[in-house]
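Below: the structure, in structure tokens.
A single protein chain has been omitted from the complex, and every remaining protein chain is retained in its original position.
So, subunit A:
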Amino acid sequence: MPKMKIIAILPVLMFLLLIVPSFSLFEDQVGFMDWHQRYIGKVKDAVFHTQKAARKRVVVSTHENVIASLDLRRGDIFWRHVLGPNDVVDNIDIALGKYVITLSSEGSILRAWNLPDGQMVWESLLPGTKSSKSLLVVPANLKVDLDSPIFVYSGSCLHAISSIDGELLWKTDFATHGIDVHQLILPSASAVVHAVGVTDLSHFHTYEVGVMSGEILKHTTASFPGGVYGEILPVSNDRFVALDASRSVLVIISIQNGKTHLQQTHVSDLIHGSSRDTVILPSKLSGIFTVSTDTCIAFIKVTDEGKLHVMEKVDNKVVVSDALSLSEGEQAFALVQHGDSKIHLSVRLVHDMSSNHLKETVEMDHNRGFVHKIFINSYVRTDRSNGFRALIVMEDHSLLLLQQGEIVWSREDGLASIIDVTTAELPVEKIGVSVAKVEHSLFEWLKGHVLKLKGTLMLATPDELVEIQKIRLRSSEKSKMTRDHNGFRRLLVVLTKAGKLFALHTGDGRVVWSSLLQSLRSSEQCSQPTGLKLHQWQIPHHHALDNNPSVLVVGRCGSSLSSATAMSIVDAHTGKEVQNMVPTHSTVQVIYLPFTDSTEQQLHLLIDADNRAHLYPKTPEAAEIFQRESANVYWYSVETEAGILRGYGVKTKCNLDEYCFEARNLWSVVFPSESEKIIATVTRKANEVVHTQAKVIADEDVMYKYVSKNMLFVATVSPKASGPIGSATPDEAVLAVHLVDTVTGRILHRMTHLGSQGPVHAVLSENWVVYHYFNLRAHRYEMSVIEIYDQSRAENKDVLKLIVGKHNLTTPVSSYSRPEVMTKSQSYFFTHSVKAISVTSTAKGITSKHLLIGTVGDQVLALDKRFVDPRRSLNPTQAEKEEGLLPLTDALPIIPQSYVTHAFKVEGLRGIETVPAKLESTTLVFAYGVDLFYTRLAPSRTYDSLTEDFNYALLLLTIVALVVAIFVTWVLSERKDLQDKWR
């Protein structure tokens, strides 16, 4: 430990001795500086459960592979299961009125969950023979030997499964018939299942399968030379509709007396005018099907004679719900039309299409975008008529319940799919607060502290204790909309998959503003845009203090790398889109340059697919700054498929564009494709601050860190071992790690781990990298650390020379000087598999670091960096012990108290972001996945401030008491003196 510093922090150390050490939280500190929010993601399917007198609920499955039961009254989550990224939910339904049935993983896993509490009741694996569509049919009232079977078509097999215990009753293989089944239909009051499918896209087949044993009772076929586009959809029990391969002919298939009749109708005959992009919508209306074209949506009725009759045409922006069966064979469905900041919901009855059964208009925030999906449910009003409630999914992935023309509740489920996170400072507090407010807050403040004092002195009643806890949690300070001294209050700006930007307050996690970015919405110039990256664009500090900070959002129109870019600059205080650009070039990489212009806008380079660099902002000043620095600006690309790293420098300006620069390839590192495949790369965070270049080790010796921002960690595995764990033998698996200088392409260090494989998760900070991988020989996960030191500075050890300043430690360094480096490394076993690794970062980089590990249990574990020190030895010397070096152990300890998420889980954890607070000891941690979690960490404890619950009232009271005591004793002593003198 540096001795100079000891003197400086001595009082702090002494003070710390007086405080009881505690790394973990106390029970009453939960929720004090952390918050946790639970989400489910964009809803894919919903099933209502409102029949019984029990609590009304809706069961939903989402694109984040969540199944959840939501309270219909408030939108709260009753229960929720996150199935993981590889277990995609295909279908959900409710069986027997008490089980939620889910079919997932392409129809290979069927599960039943208990409806009230979400416990899993049974699970069946349905191995198929050939991959196919997955269909789930849960008959409402079919009884077979006191059992209600569930029919599942998956893997080209039809399965009947007992809904009571998940036992497979029978299985019929359709793969031998070579048929691809499109629909399963269970006509009511019959003991057969109809399976409808095609072979070679030119033959229709219908099968009747007995529900008792699964034998094929009847088989009819008809050929159709035109082929089929999309799906075959049922219109009624014996009629189906399909679209031919050219998408211009509708085919009605009717089965009568064991024979299949086909009837063809041109779409253009029914819908006059254009008929491109025709699709049949699956709407499950009896006797009616819905066709969507590029101009409109048409409802077409099939009469008993098989005639087609267009009932109505509506705008193709309208969203249609599935049919809902009402009493007496009546069916209803809902239509949603988007108006100007309003949505119009209408419910129609199938028997009476001409008029709206119900029409409601609901005010809708334009930041929610269009309606994407609607699910309806009915209830019986007091006057015995049918009322309807509608669950709608919006463009921003939010979920709303509409009832009686009002939004009953809404959920911001877009926050379950965060792409990128950045932060913004809050505005500075304005001077001039009203007197009344001060008086009020002063009174409140005093009251609070008196209560706290009572609590400290154990005088408080249980009621008051509850009140104290409430005050602590609700402390108005933490959710204020102004900058604070310690830098704890900030805005977390997050970009979601829906292209919506949210600003969350770090104090309580509320959404301060949200904005659906125009540049990331589908338009004529830009179809299917996706968000890529979020960067800080303008951070006003000194010059442009009047400006609000702003963020840059970079997206891409379409999915290919060469598609055009979509860009927005958004004011971080209001959420307004300041600028909205649609540049013609593509973007494969966004580089945040360490230069700012006079208005403190950060210079950015956008690299396009042709390796040209585009400079932003497009101002002459920025161009001038870039021109000046361009000789020292480099960039690199990692081509994972080819296994090549390439480094580039600026060559010339492009022909026409002032702000475009051609690249010059400077170096390439080619990994041999037969032995190495790139699986992970990681660099240092651009905003990381390193306090010192020297590391003081035992006996006051010093080592100089190789601190470079241009260091890249690359992990490669042998191609055989690139699959999941267990797919390769230990002899085949080789993991190689490299540290590469990205300016010169020089490989600073290379190391191989024989018998190890990925997935590799790594973090690079200061002069070290920690990575996590699987050791096949030991059958355990391992974590390794590499620390890299600069040998060219190692001679700087003469005290006298250092005192007079004769050293080269502060001269600027260039990667071309090729400094000699030395590395130290060590490996440790680690029990958990890992989803993400991050490291704490503080304002000055003085505070020691903790690794933040997202574990497989979706929790965040803080692991002191000291545990992964390469210099740990079995028997550390006295000096090494004093330095704080721990004795070597083979495994890293997992201390239950060091879970920063304590009792919470961040389901579907994807990333952990750390942001330094202004207070050196403290770092802000934001973990996101399906859930969000935020907390504040002090890796070396808060050595630079008093704790939040420090009792100022007690301190004040003590000071006042002492002053009074001094005064009283002074008076007494004066009096005694006087008496002495008179004696």
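The rule we apply is simple: contacts are C-beta pairs under 8 Å (C-beta built on N, C-alpha and C of every residue); 3 or more make two chains touch, one makes a residue touch a chain; residues count from 1.
The working rule: contacts and distances are computed from a predicted model.
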item: Absent chain [UniProt protein name; select from "Transmembrane channel-like protein", "Galactosylgalactosylxylosylprotein 3-beta-glucuronosyltransferase", "ER membrane protein complex subunit 4" or "MAK16 protein"]; value: "ER membrane protein complex subunit 4"
item: Option touching the unshown chain, where A:Glu477, A:Glu700 or A:Asp731 are the choices; value: A:Glu700
item: Sole residue of A:Val743, A:Val821 or A:Leu885 that reaches the chain not shown, by the stated touch rule; value: A:Val743
item: Hidden-chain contact residue, picked from the options A:Thr456, A:Ser815, A:Ser833 or A:Ser945; value: A:Ser815
item: Full-complex contact with the absent chain, from A:Ile607, A:Ile788 or A:Ala927; value: A:Ile607
item: Touch criterion as defined above, residue of A:Gln37, A:Gln589, A:Ser784 or A:Thr901 at the omitted chain; value: A:Gln589
item: Positions on subunit A contacted by the hidden chain, ascending; value: 2-7, 10, 14, 532-533, 554, 556, 561, 587-594, 605, 607, 629, 632-640, 647, 681, 683, 686, 690-694, 696, 700-702, 704-705, 707-710, 712, 742-743, 796-799, 802-803, 807, 809-816
